[in-house]
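The complex appears here without one of its protein chains, the remainder shown in place.
Let's look at chain A:
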């Protein structure tokens, strides 16, 4: 259903879209999900799409993207999906548990390995919201900050499906869980995937979300993932984006962690149109550790904005942030890192770094630390750098017979290396190393191919 973008305010278009489809939105959803909609659409209505006056969106104006018209799929024929029609992929290298989403909807023919540890649930957000209402009542929409970001509220209003992962107490899922979200549509298309992850005490899981676009039309993806990480647990989320230039991707991850838990988030933007990543980590107990990383590699007119909010709500927690960017052509990027140290959060350790490599004079980065420290016994540091490829290093490499192009690749990779090495799942790290190198060699320009299985482009789609 397409919506006409006439002379009305852009928000109104979405509010009426919501009102017209409220019934459809709830076909698949449970009450918990349905009941959150009204409040959320109200917030969206009050605040509107963030413009540049909203401090945290100062460098990313999404209004033009929302002004465009999109179709939506509120009545996905989920049981008739046929993945092989859209995608054929043989995951060879990566030892992973792989599941697919199509346009944000959980693919119902996903096959989970028999060897999945007992009690682990992996599946459709919509279905589990009905079959496990107690988990959803406890966790759903409890960590997402609808009030802080109207686009998160918008997702809550429109949420229907996505992935759900539950790891019970004491269980370790050894293999990484790979979630491949494939966007494919006939016309401009918008999706609101909503995901929930619950990691109970002493449990461990690592997930890898791979975002792809498989058709040549415009996409707007507004996704929200909430994760609850209980005591002594370990949780990693790697968000790998390889989407074509007509994509607007808004991805928000909200993590709430409990004592002695260790969380790692990593946003790897390898190709996109406009990307906004929000990472909120709430350390709600003592002795939490969180590592928040990002790597963005952009060229042409791509834009990547990373926003992080690390909330040191309790004493004795550790946070470490590292975002690295390589910008070529007229690519632009922004980084804002908010660190909140609440009054009783003594003995906080919080470190933040954002380093950028600008390959041309037209590439731009806006970087801004935002520290709010209300406790006195804390160790906090932040730093940002913007630099060019080092001429002396270039000459040194070339004087050994290495071509200019190859020397550039080596130096760009050397720059990105630190961020890549932060990946603490070896199989994923290996995979990403290769991908990042491919990006630097300009070999990842086949935007439609699946980066993780090396499916060869059929030349049907080109990179824009």
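Basically, contacts are C-beta pairs under 8 Å (C-beta built on N, C-alpha and C of every residue); 3 or more make two chains touch, one makes a residue touch a chain; residues count from 1.
Simple rule for what comes next: contacts and distances are computed from a predicted model.
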Listed names "Fe-S cluster assembly ATPase SufC", "Indolepyruvate oxidoreductase subunit IorA", "Xanthine dehydrogenase family protein molybdopterin-binding subunit" or "Ferredoxin, 2Fe-2S", with the criterion being the UniProt name of the chain not displayed: "Fe-S cluster assembly ATPase SufC"
Residue touching the undisplayed chain, where the options are A:216, A:289 or A:418: A:418
Given A:52, A:109 or A:398, the one touching the chain that is not displayed: A:398
Positions on chain A where the hidden chain makes contact: 390-393, 395-404, 406-407, 410-411, 413-418
